[in-house]
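Structure, as structure tokens:
Every protein chain of the complex appears in place save one, which is left out.
Our next item is subunit A:
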């Protein structure tokens, strides 16, 4: 339980005085926000430095694979959205959901559409 040498781990290498005595009291140069004193260094590293480049001759095959996949993803997403948009919903139902459940318009609308416009069902699911 007794701590013999107080070795403080600090982000900056500062001369820390007595090994066995009070530690936190004797810190010399302090930065106002100590806990993220590393952030300034990170800034210097990340700001506008040059990115590493790669040499590759096979980029085309890789890129085409990606291209195919993306078009499939886009299509699937569009279809889902179309299905949901077909559902008719009532404005007062939407507003009831928003007031009673304190959720955003988007979330309320989605829930109503997924339950095919049936507000009671939608509310039951939302209260689960």
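Quick note on the criterion: contacts are C-beta pairs under 8 Å (C-beta built on N, C-alpha and C of every residue); 3 or more make two chains touch, one makes a residue touch a chain; residues count from 1.
By definition in this document, contacts and distances are computed from a predicted model.
Within the choices "Exosome complex component RRP45", "AP complex subunit sigma", "60S ribosomal protein L18a" or "N-alpha-acetyltransferase 16, NatA auxiliary subunit", the name that UniProt assigns to the complex's undisplayed chain is "N-alpha-acetyltransferase 16, NatA auxiliary subunit".
Of the options A:66, A:85 or A:106, the residue whose C-beta touches the omitted chain is A:66. Annotation for subunit A: contacts to the undisplayed chain at residues 1-3, 6, 20-27, 30-36, 39-40, 42-43, 45-49, 51-56, 58-59, 62-63, 65-66, 69-70, 93, 96, 100-102, 119-120, 123-124, 126-128.
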